[in-house]
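A quick write-up on the structure given underneath.
A single protein chain has been omitted; all remaining protein chains appear in their positions.
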Amino acid sequence: MTLETFLLLAAALFAVGLFGALSQQSVVMVMMGLELMVNGIVVAGAAFWHYVAPGAADGQVLVLVAVSVMALEMAVGFAVVTALFRARDADTTDEAGDLRG
Amino acid sequence: MSGERTPVWAVVALPAAVGLLAYAVAVFDAVAVEGMRGRAFARPLRRAALLAVRQRRTTLAADRLLLGAGVAVLPAAALLAALVVPVGGVPVVASPVGIVWFNAAEVATWAAAWLVGWGPNAAFSLVGGYRFLAQGLAYELPHMFVLITVAVGAGSLDLTAVAAAQRHLWFAVQMPVAFALYLVSASALAFWGPFAHPLDGALGADLSGADRLLFLGGRCAMLAVAGAAAVPLFLGGGAGPLLPAPVWSLVKTLAVLAALVFAGARVPRLRMDRFLAAAWTVLIPVALLQLLVVAVTR
Amino acid sequence: MGVRARLARYAAGLPAPFVVAVPGGARCRVAVEAELRRRGWTPVADPVACDALLVCGEPGDELAAAVDAVWAGVPAPRVRVDLPSRASAREVAAALDGLVPVLADVPAQRAEAARTAAKPWPPPAEHAEHDDESGHGGGGMEMGGPGGVALASRAPDRDGLKLDVLHVPLGPVLAWWPAGLRVAVTLQGDVVQSADVELLPGAVAETFWDVPAGTPRRAAARRRAAARLDALARFLGAAGWPARAAEAARHRDDLLADAFREARVRRFARSVRRSRTLRWMARGVPPSYLAWLDDVETTLAELHEPGEDPAAWRNGERGSCARGGRDAAGCGERGPGFRELGESLVGVELGTARLIVASVDER
Partner (left out) sequence: MIPATVLFWALAVGAVAGGVAVFAVGSMARATFALLASFLCVGGELLVLDLDYLGVLVVLMMIMEMLVMAVFMVMFMMNPAGLMPMSMVHNRWGALGISGAVFAALAAGIVLTPWPHRAGRPPRDPTRALGLAIMGPKMPVMMGIGLAILATMIASVVLATRRGRYGDAE
């Protein structure tokens, strides 16, 4: 239960989230992958606060910001999916690739 | 958790205490709807016995795992919420963030309602389940602001400190609007009485046997724990002349529960679309105003 | 036999009945409800939670099929009692006495449980013309979905999205629901997209609430007030106010048995009328319950008037909004009949739909 083990957990969550975000077609599932990645950041932030700089509250503020980012990302994500579903009657990323270079 | 050693018997006594309180709620409900003559004390026991021995009902392509999870989450949430509620000044787990923990356990009733709605793969229970989300959100925000108001009034998130902060003036008197809002939103989060919208959408219609016993028992337990939490939050915890603190806590809890159940029986079930608009436009501003008043005057 | 048997016997002491209303069986239903109240056996809200299914009257074949489908879903221990629509109070009492021994007979109930062992409700025939054990919907024009039920089709909804549409029947076996009414509802989420109303006939026509010619004025008035209170009980039940619904039913039975205290009925009517919450909830729903309250109060008032010409009663010119005097002036706004119910249910949320159906009283 040292800093390294917490960071390994954070890395594992980040990697699983990345896999999900890359491999899933449905936008809702991609958002779940993103949530897992931000979750990794929350664990890393808390570990750094506990093991490196408990005196200052910066680590805790980072965790607070990360949790808020998760909530906001989900809200906007579902708004986009609703608009996409109304316009194109589809919610998969393939059909929303117009901006692809 | 930085609580000190929790007494072992407390961990065993807690489910028993919550069960007894849930039974008290069931008896109040039987008396409120059918009056005293219907052998009110035996009725909940007989109905519980009936559910205990019944077959489970299976529907087509049901999701047994999630249905089982939903049915188990409700009583578990009630127990988790009861962990931090001090009875006469001593909670089972002395958590410094008791209020937030209690609120987290109450939100778990949303998960229970949705899971039980989704599980049996039936149209009406699905409607009852997912509609509870909109209702939950409309009641959770005023509930959260009320709990924050209490925390601001007491200057701490720990329920024992909140009870101690009411030595000379109870919060029910200092912030009556918050107390009323708490009673409304607490019974709404246990979908009780006028707020039993999911049940009229037949949320529990496809449950029978042990599932139904756990689910409806969990609902009574959730209301019981919400009533028990009202004591340290608003009624000065165990403080009171003559009787020892735990007895006062029990008396106040039963009084709050009786008030909730009997008042609930006197009002028809509120129609969801009508009341949600009122919840958003009336309850939340009122809760914010109460928070402002307490923050300024403290 | 251990704990389960003792628990089962203990539970059988207080049966949980569910009363199935059948067109033509009003006399039997009222007698059953009065007897259940006397014994303190409160009816439960849905058939799955009941262990005693009481069918009051002789259902037509379609309604009988619906009742059998519901009965198949009732888990053991269970008992079913079919009462004739002409059942007298004594027959009803005898039938109810027979409930407890059947429920307490643990070995028989265990056999019953084994027989109906956990077989999920089979989807209706038109979905899956498949032989039993395959369980996979082979036939039907939709591709066979899992377990023989096709995936929900989609249709545009009021927010401009194309979402799942469910075709679900409301009734005919429901608590606080008109006898024999089935509303085939197309649901999108909890909003009704379309509803077509169907009345499943009973074997016998409904005559209990009619006021035959030449009945004495007092009896006719009591019968009419009881009819209104019966409709009020159903409306209050559908509005989720069990305490008041039970009170309305009790006054109805007192009126029918001519053992009523007028002051108490008036106090009940006044308190229901004064309930602001009920009025707030009933906005958007035809407020026929207010008209019924007027009926009850005017009928009670007419009980004291000196010797009226009974003929005036028969065709109901002065009478209250009885079935005869339906369109008499000052009768309050009439709710839609069952036929016109379909349109008023479109675009309405499920809870409101039940209130609209309960606010129709086609005696």
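Per-chain residue numbering starts at 1, and chain names A, B and C are given in the order in which the chains are listed.
By our rule, a residue touches a chain if its C-beta (ideal position, glycine included) is under 8 Å from a C-beta of that chain, and two chains touch if they have at least 3 such contacts.
Keep in mind the model is a prediction, meaning the values are calculated, not measured.
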Residue of B:Val97, B:Ala210 or B:Ala263 touching the missing chain in the full complex: B:Val97
Hidden partner interface residues of chain B, rising order: 1-2, 61, 63, 65-66, 69, 95-97, 100-101, 103-104, 107-108, 110-111, 114-115, 118, 121, 130, 133, 137, 140, 157
Residue numbers in chain A that touch the chain omitted from display: 1, 3-9, 11-20, 22-26, 28-29, 31-33, 35-36, 39, 42-43, 46-47, 49-58, 60-61, 63-65, 67-68, 70-72, 74-76, 78-83, 85-86, 91-92, 94
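Criterion: only the chains that are shown with their structure count from here on.
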Topology of the chain contact graph, where touching chains are joined (line, ring, star, complete, other): line
Mean-CA-position distance for chain C and chain A (Å): 51
Touch list for chain C against partner chain B, complex: 4, 7-8, 10-14, 16, 40, 42, 45-46, 48-49, 51, 73, 75-77, 113, 116-123, 146-149, 166, 168, 187, 189-190, 236, 239-244, 246, 275, 277-278, 280-281, 283, 349-352, 354-355
Parts of chain B lying in touch with chain C, wherever the complex brings them together: 32-34, 37-39, 42-43, 45-47, 49-50, 52-62, 123-124, 127, 130-131, 194, 196-197, 199-202, 204-209, 212, 265-274
Interfacial residue positions of chain A with respect to chain C in the complex: 82, 85-86, 89
